[in-house]
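Worksheet for the structure shown next.
With one protein chain removed, the remaining protein chains of the complex are shown where they sit.
For subunit A:
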């Protein structure tokens, strides 16, 4: 990590500042490799970041943290999720014999560190399947590169705010005609006319334009997108002048993620039992419905993030327990059952209490529960379920559907290749999937991600220059030539057009900084709006960022806390939150009248009403 900011500007007394500002250490330690008295600790270190750290220092940190972690969790019979060591804090995850630690500056809110570690592990499992299996099938070097990739994806570029809130990077909707967001949403809906397409998202230059997936899933998908994008830019993947190409890769969903997607409005089989959703009859009435929606979209989408659109409803917490259990037998593919000897729930990992939350619940609550409890992490670490992961790992491949008249012929060839792969790799995935549907309805622990296996799915990417259509599809999709062509051809013109539109949008000169700064975090869509420095985020030394970070931590730790003002002699920052959002506001100018004792004339007390009025024009309604 390079560090551009002068430590002095941060006000920290020493060079420690440089280290503790951001994530300093990350490691994965496999306790199963270090059982005996004489086993060297280094045997257990699967990955250590920064990689150039001397081995004995690695051993010191791993040995100490893993030892303390295990000791505390055995004494307290509850999982260690967090340790503090001198001036850095460590988010901890333990799963079977695996031990993860992510060290961050004390400045970063605890919840954010934990969230970051969860994201990291989730990302790994999303692209590689179970951790144990991955380490059995791949070299440590290969996997180290992947950890490094995921780590670098989560860290740089993301602003301080993005780190605090772990939010999605979205396109700046203030400069984008809402009709274009509608266009993006319609492209996604059109793709869902193919029943093998579960859900999708559209990204432009690494930012979300529209998504039908949960923010967490969207974030995972974005990693692959940005990787392929940078690869292409480096010239290795330049195929064709149009810059459009289709590729796919295997990904692994948790059972609850899959069920969430399958219970989405478009799913004809499941929509009947769901809570009323306006999207329910989508298949039949899609055209007229979206037409009528256009008016409202035109008028009020400015105050919504770009990822709302017609799919917004799908974020509502409508997935009850019953939804899960009813929908779990849904996948209709008949497939060869595979023998999956270890499908029965693994021995429960006694230290995991958070696993009782469903991922969706934790998604809603992650910022309010004191531990930031996202529990999906561990679930993905479960090792022994899939024998076939390795086969699937190699699946990623690019193929090309370009060119309509010649392409029709070409694509047959191409898809044959895909089809083959579908047979040996993904076909088996299908079998697994069919099998793993079994346990959930019967066991009450069906929502427990600890116990749920990872289900291989395919991520289909269609790139048009900086624009990417990413679809999560059932593996058979890639061997279904007709479906692939249908999806490809029905979206190509619109994607071309959308890309042309988005490309021509100027960054939009942001007006002079107003007399106030604010940041607004939409917890449901995981999006951020701010007017600080003209871009999402801001310099970490900015007092407003630090105040926001501190208030966010307080909100996370105190569930009942709804409003707070944090102040220094010269400035005051107001924070307010609800289940759906967190908003932070600071008014510039005007001297604070502050006598040091509580005073009703204190101008800090006018902040809440100022915030309410000022932020209305940004589409933030605090009333």
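The working rule: a contact is a pair of C-beta atoms (placed from the backbone, for glycine too) under 8 Å apart; a residue touches a chain by one contact, two chains touch by 3 or more; residues count from 1.
Going forward, contacts and distances are computed from a predicted model.
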Among "Ras-related protein Rab-25", "Proteasome subunit beta", "small monomeric GTPase" or "ADP-ribosylation factor-like protein 2", UniProt-listed name of the chain not shown: "small monomeric GTPase"
Sole residue of A:222, A:478, A:492 or A:604 that reaches the chain not shown, by the stated touch rule: A:492
Listed residues A:92, A:121 or A:180, member touching the removed chain: A:180
From A:77, A:504 or A:601, residue that would touch the chain that is not displayed: A:504
Touch list for subunit A against the chain that is not drawn: 177, 179-180, 182-183, 186, 190, 242, 286-287, 290-291, 298, 403-406, 489-490, 492-494, 496-498, 500-501, 504
